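Omission of a single protein chain aside, the complex is shown with its protein chains in their original locations.
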Amino acid sequence: MKRTMIDFWVGLFIALGIVALLFLALKVSSQSSLPASSSYTVTANFENIGGLKVRAPVKSAGVVVGRVAGISLDPQRYVASVTMKLDDRYRFSRDTSAEILTSGLLGEQYIGLEPGADDKMLKDGDRITITSSAIVLEQLISRFLFSKAEEGGTAHTEK
Amino acid sequence: MTNPVSRALQRLGAPVTNTLIKLGFACRFLWSVLKASPFALHRFSLTMREIWFAGVLSVLIIVVSGLFVGMVLALQGYETLVRFGASSSLGVLVALSLVRELGPVIGALLFASRAGSAITAEIGLMKATEQLSAMEMMAVNPIARVVAPKFWGGVISMPLLAALFSAMGIFGGYLVGVQLLGLDAGSFWSQMQSAVDFRLDVINGVIKSVCFGIAVSLIAVFEGYDAPPTAEGVSGATTRTVVTSALVILGLDVLLTAFMFRGI
């Protein structure tokens, strides 16, 4: 095999490999974890986070604006403390409320942000005070059954 | 053999001591390959030739296998996902399994049987016909001239082949999912893109394939260099390359996966 032929094929091979890598990088995947420089961190306490995971998206009006960076339990008050990294481009007022939502009936859980009306904006390290917990399906069902049973019970005594 | 250590080793039996001796030799060998590497990379045309052997000649099998694996994944995945009404996640399933696991692992297994065995046989035969000895006598270090370029050729080719495998597999999944089963192309790609993380999935997959490339190339050149200089010696070494590589790839995969994706 001539030297130039080898050079040609090896060059083609490496180009193909790089194209494949680029395809994986640009078309197949996305850079979801935001670089540390262009993000700021806020925390929020929830009574119950349900199945929320680290790296779950934080959305506002359906647009991904950040990611959950860490989840821990506050040992004094026994509430879940969730830190999230938000994109610098998006600023939210201080009275923004955070809510744990589920995409679809069985889908992944994410944090929804609902901006308020305050002039002051959230800064790095701030805390979101208005939160509502995850809807836990089991609790929902048991509450539903319980209320049904109660209804049935009252109906019974009425008789 | 009054020394308690050697007595204990003796009781462990010859197979164990032989394995340990071989492992020690392999480490010493790796060191001499690394020491000789500046030469091999300096005269890059040598390594180029080995990339041609190990990489270019493996492209066909990698591309075809990747395409088929991706298509099968899509067919099987569709069956399962459609029951949960989640068939639009097919792209996610295909891409994640290829990028994280199947690309690096199957790519490396194919690489070991296609290129690894050839490397072992070539070095083993060169040894059996005294070509390596002849080089030594010409004051040319055969590890620098023959072994190190083959090692680096393999190490460079492996991640590229694995990326090709994954890309072809995803393309195969697209063919089946979108063209054959009629899923929506837009949601196929966009769901895939939002679920596959560049750093966590793609980069980790590449890291895996680099590790596998180092392991397979080292095993291949080592078995060839260590082969008894006979016909059976070389054929046995070739078989050992494929078997050992397969075990090491799968074992390493467990280890690396445990490191990379734990707790997520």
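A few remarks follow.
By written order: A and B. Residues from 1 in each chain.
Keep in mind that, in the parts below, contacts are C-beta pairs under 8 Å (C-beta built on N, C-alpha and C of every residue); 3 or more make two chains touch, one makes a residue touch a chain.
Following the convention adopted for this analysis, contacts and distances are computed from a predicted model.
The complex includes a chain that is not drawn, and of the options "ABC transporter ATP-binding protein", "Mycofactocin biosynthesis chaperone MftB", "NADH-quinone oxidoreductase subunit D" or "Formate dehydrogenase subunit gamma" the UniProt name matching it is "ABC transporter ATP-binding protein".
Every shown chain that the unseen chain touches in the whole complex is listed here: B. When the omitted chain is restored, the residue from B:T80, B:S133 or B:T239 that touches it is B:S133.
Think of the hidden chain as still there; on chain B it touches residues 125-126, 129-131, 133-134, 136-141, 145.
Note that in this section only the chains that are shown with their structure count from here on.
The touching residues of chain B, counted against chain A in their complex, run 45, 48-49, 51-52, 55-56, 59, 84, 95, 99, 157, 159-161, 163-164, 166-168, 170, 189, 192-194, 196-202, 205-206, 264. Residues of chain A touching chain B in their complex: 1, 3, 6-7, 9-10, 12-14, 16-21, 23-25, 27-33, 53-55, 106.
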